[in-house]
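Below: one structure, written as structure tokens.
A protein chain is absent from this complex, but the other protein chains hold their places.
== subunit A ==
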Amino acid sequence: MNRWLPFEWIAAVRFLREGRLQTLFIIGGIAIGVGVIVFMSAMLAGLEANFIKRVLTSQPQIQLLTPDQVARPLRNGNGVIEDPIVQRPSQRVISIDQWPKIRDQMLAMPEITAVSPTISGSALAIRGDASRAVTLSGVEPESYFKIVRVPDYIVAGEPRLTSDDIIIGTELARELGAIVRDKLNVQAASGANRVLTVTGLVDLGNKGVNQRAAYVALRTAQSLLGMVGGVTTIDITVKDIYAAEDIAQRIQAANLVKADSWIKTNAQFFTAVRAQETSNTLIRVFVALSVAFGIAAVLIVSVIQRSKEIGILRAMGTSRGQILRVFLLQGGLLGFIGSLFGAAMGAGALIYWHAVQRQADGSELFPLILERRLFIITALIATVTGLLAATAPALRAAKLDPVVAIRG
């Protein structure tokens, strides 16, 4: 008998040990439940983290654009509208007004980590007989590569952009039959054209994007698109990615620009994440409930089986409170021990799944995130669930009338 344990613990542990098979089965049940929760939570967290990482390193978190150009109804004097039918005007590609001032303002904001002015427009990339429409992005590599990690996605060549260089998507290169160091003729809608050297091929993980991506130096794009000195967007990254929408709204309110955050432009992704979280929570709740019912059922049976012994204990001076605690403890112990096995099972399954399940390109499907916090919280919840589940059986045990119990 362990001298450090009080009576209630000793009795609870002994009762559990004596009911060997019952105890084993219910611990198995709890372990499976906890394992499923651990596995699911960790995998979802990993997938989400992976997705966010991909989204955030291949696109800016906030993009400042020129405000929409709108037409107003023609008025003739106060309250007199001449021509109330207003058509939406075509959106000319124009530069952000006074963009260097806005850029400097952005750089001064503490919550912003990187700012990069870019210009984009459409152009044709021509090589021999093949020509393809591309989205031409003129960037300043030193600041832009902090926002979109182009160097991370380079699969051939190098991330170099001088005024005669171009980095293109892998699909585009394939369609044009171009490799690194080949020359491309890039022609803008206005007719301006330049011959540029391919310095790198990028794979941004999306076929459509890879078919159209073409990065050139800012000045090259400005001259091709006929907007010398102008930029069409200012790309921004922020410290706290989840605050992006708030910051975007503040910027939009204070400047003559339109600010789109990644949260707004990836609304679908967020809906998906939220749906997944909801279903995850539901599954957790129902698994916890079924575990709780299992524990309660086992303990109820135990109370019935032991009612004579409970009567004896009461006769020899055990208080109702002590009996109550003996059975509550059993519930808590079952939950705790089950959660330890469950966490080990969940982690094992996760490690196996992580090793086996690969993405198409052979990289990991999700990063293996085994946070200590997840295990501690799971063990805590399982223990509390066990305690709660044991309440009804424990109350029943404590209320047993010793006279009736002993007579059996």
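In this section, a contact is a pair of C-beta atoms (placed from the backbone, for glycine too) under 8 Å apart; a residue touches a chain by one contact, two chains touch by 3 or more; residues count from 1.
Here, contacts and distances are computed from a predicted model.
Think of the chain that is not pictured: of "Helicase XPB/Ssl2 N-terminal domain-containing protein", "ABC transporter ATP-binding protein", "MacB-like core domain-containing protein" or "Na(+)/H(+) antiporter subunit C", UniProt labels it "ABC transporter ATP-binding protein".
Contact with the undisplayed chain is limited, among A:Ala71, A:Ala108 or A:Met316, to A:Met316. The chain not shown here is touched by just one of A:Asn2, A:Asn76 or A:Gln268, and that residue is A:Asn2.
What subunit A contributes to its contact with the hidden chain is residues 1-7, 10-11, 14-15, 17-18, 308-309, 311-320, 322, 402-403, 406-407.
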